[in-house]
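These notes concern the structure reproduced below.
A single protein chain has been omitted; all remaining protein chains appear in their positions.
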Amino acid sequence: MWIEQPILATHVKPGQFLNIKVSSEPDPLLRRPISVADVTGEKVRLVFRVVGRGTELLSRNRAGDIVDVLGPLGKPAMIFRNRDIIVCGGGVGAAPLLYLTRYLDKCSRVEVFLGARNRSQLILVADFRKLGIKPEIATDDGSMGWHGPVTEPVFRAVQKKKRPIVMACGPKPMLVDLVAKVDPVPVWGFVEQRMGCGVGICYCCGLRRKNGGYIRLCQEGPVVLLNEVEL
Amino acid sequence: MWIEQPILATHVKPGQFLNIKVSSEPDPLLRRPISVADVTGEKVRLVFRVVGRGTELLSRNRAGDIVDVLGPLGKPAMIFRNRDIIVCGGGVGAAPLLYLTRYLDKCSRVEVFLGARNRSQLILVADFRKLGIKPEIATDDGSMGWHGPVTEPVFRAVQKKKRPIVMACGPKPMLVDLVAKVDPVPVWGFVEQRMGCGVGICYCCGLRRKNGGYIRLCQEGPVVLLNEVEL
Amino acid sequence: MKYRIKIGRTVFANPVLAASGTFGFGLKFPGVANRIGGIVTKGITVEPREGSPLPRIYEFPGGILNSVGLENPGVRRFRKEILPELRRLKCRVIVNIAGFSIDEFIELVDGLDYKRVDGFELNLSCPNVKNGGVTFGQSPRMVERITKAVRKSTNKTLIVKLTGNFIDPLKTAKAAEQGGADAVCLINTLFGMALDESGRHFLGGRTGGISGPCLKPFALFCVERVASKMTIPVIGCGGIMSGMDAIDFLSAGATMVQVGTASLVNPKASLAVWQALGDWCRRHEVKDWEDIVGRTKRQD
Partner (left out) sequence: MKYRIKIGRTVFANPVLAASGTFGFGLKFPGVANRIGGIVTKGITVEPREGSPLPRIYEFPGGILNSVGLENPGVRRFRKEILPELRRLKCRVIVNIAGFSIDEFIELVDGLDYKRVDGFELNLSCPNVKNGGVTFGQSPRMVERITKAVRKSTNKTLIVKLTGNFIDPLKTAKAAEQGGADAVCLINTLFGMALDESGRHFLGGRTGGISGPCLKPFALFCVERVASKMTIPVIGCGGIMSGMDAIDFLSAGATMVQVGTASLVNPKASLAVWQALGDWCRRHEVKDWEDIVGRTKRQD
């Protein structure tokens, strides 16, 4: 899905998300948060998976429809300079990493790893290639690339670097596995959490910090240093 | 709107209605009652005006869509034989009278009067003509036919007949006016009332009888002898 | 798995009932009534009642308001005209009764001591009547007194239907238990009202009762609160539209469920709920209701 909104397109940074009212009706009431997958000119690209009613309604939009969007929201991801960055996406988690990689690629050495259950679940591979990056692929069923979890090739790549940084987005189990595997390498991850407002006024999106207390994911995140939080 | 349902089309009688779930979502929750305007072959015709969200959603249906319909509901209207019947429709109230007239015309002498605010609000005139009946027209603004309320030409027609019967459908003020004008001529009218179930199990559709008590409109109606109820 | 459930002296074929006031007297849809656990009739009073002025129903996002005002033919006409018809049904029939005094409740059960009546549901929770109804149900003392008095008058199964309006249902449920009820039913409609554009009450009865999907989170809360603290079963009611909703109520501790507003939308809803519930149990290889009933607390 592409959203055409010049101001939005100019201002949105990698790591940020939009909060979308998928229906003008009171049900579903809450907005649905979707990360920005890319920006081209005046257009913002969103890539999402239909998992429930909200995303189903969102997917019904046709070209030309007007959507009620709040954003850009959240803190832009850190854009590290002159570092070895390992980008790791699982499933639809590849989406926000595309835009992030576009930025990172300009100032750091970036390697991209994309995993999915099988070949057909892999997304955006061609788009990464267009950035001049050849993503390493891993699938659970071996239908393409490495046969096994994407965290393994990531682990091997991390070991070869000096002071690497991992930036990841994907299902919670993948993130948990990743943090454990590459420890103590810092892993910055996109975290998904049920949200109320998305703008920091309701305290519904708390994420527990390991040393106590909650942070509001919609304010301090969605990209956070995973080593410091409880997933 | 046309609904294709052979069993429905075979069984539905003039005066009956369908109760339609306009959305598969829980909101709007209740069905919307719509009278049967005509039956052709295996198809049931509905004519309705968009007044709120329910009818708006209903109007969004396209040919081929499946609608969740309950019916036929209500008591068929009385089909009087060998009588002088004056049929009087106001606005979208003309709709259920079309099907009724088709029946009445076979066994009684029928005259049809259709009123509306203006020419463009008149509906189904051509369809009545196709029955071989020339409806008398009245409009509030005089843009077609008699300039004034339809109840006046009806009143004049009634006076010319011996033991006439009026059958009417239209906005409540029209029905009230009609009953008063033609008194003591019996007026059978289609009454609209907020309904819960439409099938007689919730007692939400009560209509007060002049001599006390309520009847369930979805059971004893929607066509009732207006002289006996409080509108 | 055996789906039967016994409450008081009544064995229900399965745990889904049609709720009072939303399924008439079960006679319009015998094919539904005979395949669910049973039906609860529209509320019956000693004297016939005309009910509330119109309109009686209002819709809002997630639910409806009704103020039918207990329109019913009264116990005598019910006995003469409806009871004989009910003999055609094969399912359990619970008669919902609403007295305006203890004596009236006794008059009602005395006047309905027929075989076809499997039991009574005491409506101590109707929000649409001036006296009795919910005012009884807001007083634990009255709940206990009425239940006791009725218990003395009948051996039939006795369900007390309670409210969540302005009273902790745990208090009134305990009172009903104390009074000798075989089960409590939670909950009747919540107080509510709506205005029209000119600021007047929309409903003819001015205020009404909230029911439908939006009632479920509150009803579920009430059921969980009460169920684990009672020795008698709880029947869950409020916003059940699907088999999954019913399972939620069982998980929260209800032994049976009642389907209300859903029947207005689809007269076969209670049967659909039962079928979905049965399917779910087969799919999950549930051996015994006990595995589901109250599982939320056990898993906490």
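Going by the order they are written in, the chains are A, B and C; count residues from 1 in each one.
Criterion: a residue touches a chain if its C-beta (ideal position, glycine included) is under 8 Å from a C-beta of that chain, and two chains touch if they have at least 3 such contacts.
All values derive from a computational prediction rather than experimental measurement.
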Omitted chain - touching chains that are shown: A, B, C
Residue among C:G8, C:G21, C:G63 or C:G99 that touches the chain left out of view: C:G63
Sole residue of A:V87, A:M195 or A:V223 that reaches the chain not shown, by the stated touch rule: A:M195
Residue of C:L54, C:M142 or C:A252 touching the missing chain in the full complex: C:A252
Hidden partner chain, residues of subunit A it touches: 21, 26-31, 70, 193-197, 199-208, 212-214
Interface with the undisplayed chain - residues on subunit C: 60-63, 65, 138, 164, 166-169, 190-195, 197-201, 206-208, 210, 213-214, 216-218, 220-222, 224, 244, 247-248, 251-252, 292, 295-296, 299-300
Those residues of subunit B which, in the complete complex, touch the missing chain: 25-27
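Please note the rule applied: only the chains that are shown with their structure count from here on.
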Each chain counted as touching subunit B and subunit C at once: A
Chains most often in contact, by C-beta pairs: B-C
Per-chain Cα centre nearest the global Cα centre, belonging to chain: C
Inter-chain centre distance, subunit B versus subunit C - centres from mean C-alpha coordinates, in Å: 36
Separation of mean Cα positions, subunit C and subunit A [Å, integer]: 49
Euclidean distance of C-alpha centroids - subunit A vs subunit B, Å: 57
Residues of subunit A engaged with two or more neighbouring chains: 25-27
Touching two or more other chains - residue numbers and ranges from subunit C: 61-62
